[in-house]
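Omission of a single protein chain aside, the complex is shown with its protein chains in their original locations.
Chains here go by letter, A, B and C, matching the order in which they are written, and residues are numbered from 1 within each.
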């Protein structure tokens, strides 16, 4: 174990996969967007001059190249940076990559990773603030990875690159500076294993990506008020570890879901629907969702906060769930 | 009232809006795809030579032109035909059109209609069979219309074109040949009003698009077995008439949702989540979803049927819901 | 003009073209008999483009096609039996009936995945070329598409990337917009591109270009062999525009056989045909054109050609028998192969 930032753990994972497999090829390489942490990977093009490709502003072309290169034997990671621009590549991401293995009857594969930075960023406004994970979840054939800690970003990024399937790797830049313990050596974390990030008995909070850390803080605070919150992080949406969530709801009987996608047909909708279908009898009250409201993202910080899954809304939902409101 | 096919009602609506408002402009005009019903609108380019534009295979460009033309004073209907190809236009549909009014602080508007034919078509395979409505529902700022009968297609198409907001109009070609009563004259149906298509007391079935007709047939059959099914058709996802659904569930206590989008983060997920949140106390058992399974669409008819929300699955879900299975 | 290659290769090209023709004709009759569903696209009239281009590839090169992919698959040597079974949605197909006509593939022959999205294959092919460059085995990626692809933005992004990275790719645009009935050069009936010289666009994006008569086997052969030399030498992308005259049976998505089955007597000027299509079968049909060239060069006489036809028809019969005899897949097949399960 050693302590490091989320950004350092992510950079370490990138270097590890580049070292261990020379098929790993970077198509674009702004893994930290424009944050100061970009210094951690600034030298990758110089370190791997034949394995890092600079891309024009052509997301559709770049993602398509990633899929094509993957089919032909490479392990490309395509970096789109701001998640909103994966929409430019939508035909390749949702209508090519996920169909390669299936349409070939299991003979071809497309082990490509699409990397994006998702979510509210402070001043991103309507066109630079997307969290496309729920649209992606509606697309069978894509793996979807949402790390929420330094250990997770390292372990999940390694597994994403090793996976034989097309994988979308989304992280929230607010996590970059977070510090935490990361195991040494091959720290791979298998895709499809949720983690109970905090055990509790009164209410299950399923949170994803940066919301996990936000909910852990809130849980710590609410412990002082006698509310014992269990925080479950699915870590990957596909494969999805529903069992861990059902088990938690089986224990608490209460469910709050906190996620940054827009509410309608969002990630929280799917988790709520599954629980209402498969674990209904365990529920002792309504399922509550705390999401980004169904509003385009406004620029002014006060407006952005107003429509986001903010602390106030999360606390209210938890208190309503446990009957303390 | 007069009886006509769904296709005839749709064609009548198109002619009505073209007649009543000369700003209505067609960008592309394959409203019936390649079905034989295309003869109903084949002559539109000749009838309105200055108001019908032929488009190249450039969905992104065409949809963007629709948004731009709408902002500048026209009422364009952009026809994409096969819904899968709205993905080519995704940046304009989900990241421009819905933001015009909001980002302008209410000063600009984009009254464009995007028209697509959605769903399983028999042999469409993975790339020609999409139902993108749930991804669209995750995009605030778009109205979403899903007609399910001759009267609805006429009334909703007229209202979609009259609406000052960007609207995605999706229909399922299997409905084209269906016959039904259509009111004469201005038959507009306001967006945002669900319709109870069949009243019943044992179980609420919320169905959308072609699944509405499928469920009405099943309901008629199950009546013979003593199961009284209420079929509710939301007709538009945005605006969404949740009250009618809550009222129905309040009466029956049982909910089955039948919809053609893929299951995860699909339309059924959102409806299930809302009910589990807002009408939980009325529920007497798990909410059941019957959707397209989370699998790319296979070509062979037997495989397509296997993963679709087919009759067998719908009946099983209803029987499980009412405890008759 | 015949390509400057051995008689064996010339014969192989002709037989392959004939196989495609008979395969597609059979397919049309099977569709008319309602043996399979969906819409489909046949390669009749474009045999002289795909066959000489694909014949020159190495076994480990990569090939990308479109919705109009049957001919490319056959040219690459894919088994007609499995191909037909797949088009019919049978479990004996290469993809066990999951792909159908639009997504035929044969990864062992470098046909990993076929996109039926217009323009969709161009970024994919560029990426495969990147792999070809990166893996160091001088593999080339060849991408065939219609004129319609250049209406999609994806085409430009791919062409720019290919040029920027100097990857070993050959883009072949099969421009089938020259109507057989109104074959005025420059009259692009079905395309909505405003340019009339498609190669100008590719040239502006840094490609080495060639515009050829796509009905002429020799022209295609030499354009392709030059392009292959160039791209294997690491000099960056090539773009070939092959203008093919539109086969009169190409009625949108559901082809028909307005002249019936191709009558090989038309090669030697005998045989009647519908007067409306005289231009086609007397002059434009690229298969007949090539067979006439072989005959004129003394490489194949009438009997030889008829013997080829008999062999080809037998092959197609066998394919049809295999495909029709192959059952529909079991429903459970639908849930397999969503993800690679091994090694997870």
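Throughout what follows, a contact is a pair of C-beta atoms (placed from the backbone, for glycine too) under 8 Å apart; a residue touches a chain by one contact, two chains touch by 3 or more.
Note that the structure is predicted; figures quoted are calculated from it, not measured.
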| item | value |
| --- | --- |
| Candidates A:26, A:44 or A:58 - the one touching the absent chain | A:58 |
| Sole residue of A:8, A:88 or A:202 that reaches the chain not shown, by the stated touch rule | A:88 |
| Full-complex contact with the absent chain, from B:99, B:154 or B:313 | B:99 |
| Listed residues C:204, C:261, C:276 or C:311, member touching the removed chain | C:204 |
| Hidden partner chain, touching residue among A:79, A:96 or A:294 | A:294 |
| Interface residues of chain C (partner: the chain not displayed) | 151-157, 160, 163-164, 192-195, 197, 200-201, 203-206 |
| On chain B, residues whose C-beta touches the chain left out of the figure | 25, 27, 50-51, 53, 55-56, 58, 60-74, 76, 91-92, 95-96, 99-111, 140-141, 143, 163-165, 190-191 |
| Where the unshown chain meets chain A, residue by residue | 34, 54-58, 60-61, 84-85, 88, 122-128, 293-296, 298-307 |
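As a convention for this text, only the chains that are shown with their structure count from here on.
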| item | value |
| --- | --- |
| Separation of mean Cα positions, chain C and chain B [Å, integer] | 37 |
| Euclidean distance of C-alpha centroids - chain A vs chain B, Å | 30 |
| Where chain A touches two or more other chains, by residue | 91, 95, 99, 102-103, 140-141 |
| Shared interface positions of chain C, touching two or more other chains | 95, 98-99, 103, 115, 117, 153-154, 338 |
